Every structure is written in structure tokens, then in C-alpha cells.
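All remarks here apply to the structure that follows.
A single protein chain has been omitted; all remaining protein chains appear in their positions.
== subunit A ==
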């Protein structure tokens, strides 16, 4: 351990940019990015399941509003959504006096809201596609067993739909990680924010952005492997024998 520390100190001694201080900024950025992406994905996922069921419902008064929601959030850039939620809300008179303000005041929560709504819209459409693709035979068999609509959804449709949605959802997770790079425009010190800070401080765009790109690569790698492992376990039955 001491050898590693010494090696690290030697490595750092020769440069002005990667001092313990700037590495501290990168670390804080990593924490912020991870929190932001993880929380928005989890909340978005929880929202997306009922929304996807509603979206594939035959009742138009349920499916149409959900369609409108996914259409708006998939049809506009995430950056614009973030701007509207961060800068837009303050134009409601008296928002500073409401109970929402302590949250909206920080940059973190407007970013979290924007990212959650955005990923929920995409995930809804991914799940809806997977639900629609359920084999007709499975549904007929479930009906033949006398299953109610809810039971059929819970036992037959959703489990297989989730499995089918897995590869597409893995992409969404990676997209979300990369999309989170825009959080720094609303003053959030995420990974990209830290890189922009180091760049502006030392006029070293190459080092600052290359280093942060490497961190994103590592994160993406971890996500890829997680999903590969999940697919191996959950989609084993689909593999050619």
C-alpha cells in the first residue's frame, strides 16, 4: 500500500494539473454524476412500469395522455428541458415562498427532475415495445387458464417483457450517463463540471477533458458488464441451444 502511495506521489509530483486538489474536484464530480444518474434512473424506472402498462392499454383516455408525455420529452432536447426546469421555474411569481423552493434552489434537484422525466419517457417507450411484442400464444394460454388481466400482466407479460427490454434499456442507461454531462450548465459540479473547472483554471483542455473522458469510459465499461451479466442470466432461455 505504501508503495502505491509513493508511486502515486511521484506521478503527481511532475505535473501542475493533477494535484490532490483537482483530483478532489474530479472525485466530487464523480460522486455527483453517479448520484444524479443513479437516482434519475431508479425513479424513472419505477415511473416507467405503470406508464408503459397504461401506454399499451386499449383505453385511449389512458394511453393518449401518456403518449403526449413521452412525445414531448422525447421530442425536445434534454438541455432545453433542463433550462426550462432550472431557469423557467423562477418566473412563477412567489415560487421562492413555496415549500418547493428549498429543493428548486439547489441545482441538483432541477437537474434530477429533468433527467428523471426524460429517462422515464424513453423507458416507457422501451417497455411498451416489449409488452406489445409479447407472443400471442402466451396471452392465449394465460386466458385459457382463466387468469385475470392483472394476474396475466404480473405473471406472464411483464416478466418476459422486462427480459426483452433489457438490451435496449442498457443502452438507455449509457445514454443517460452521457447526457448527464450537460448538468454543468446549471452550475452543478458533476464530472464534466469538474473538467471544465480544471480546463478554465489551468488552460489545459487536453488533459482536463481527456482525463474525464477516461472516467466516463470506465463507468460505461462497468455498466456494459453489468448488463452483459444480467442478460446472460435472464435471457439464458433465448440462447440457441
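Everything that follows uses one rule, which is that a residue touches a chain if its C-beta (ideal position, glycine included) is under 8 Å from a C-beta of that chain, and two chains touch if they have at least 3 such contacts; residues count from 1.
One rule holds in what follows: contacts and distances are computed from a predicted model.
S.K.: Given the options "Arginine/ornithine transport system substrate-binding protein", "TonB-linked outer membrane protein, SusC/RagA family", "Putative Zn-dependent peptidase" or "Cytochrome c-type biogenesis protein CcmF", which would UniProt use as the protein name of the unshown chain?
M.R.: "Arginine/ornithine transport system substrate-binding protein"
S.K.: Of the residues A:35, A:96, A:148 or A:171, I need the one that contacts the missing chain.
M.R.: A:96
S.K.: For the chain left off this view, which of A:69, A:175, A:197 or A:227 is in contact with it?
M.R.: Residue touching the chain left out of view: A:197.
S.K.: Which candidate, A:30, A:82 or A:107, sits in contact with the chain we can't see?
M.R.: A:107
S.K.: For the chain that got dropped from the picture, name the residues of subunit A it touches.
M.R.: 87, 90, 96, 105, 107, 185, 187, 189, 193, 196-197, 199-201
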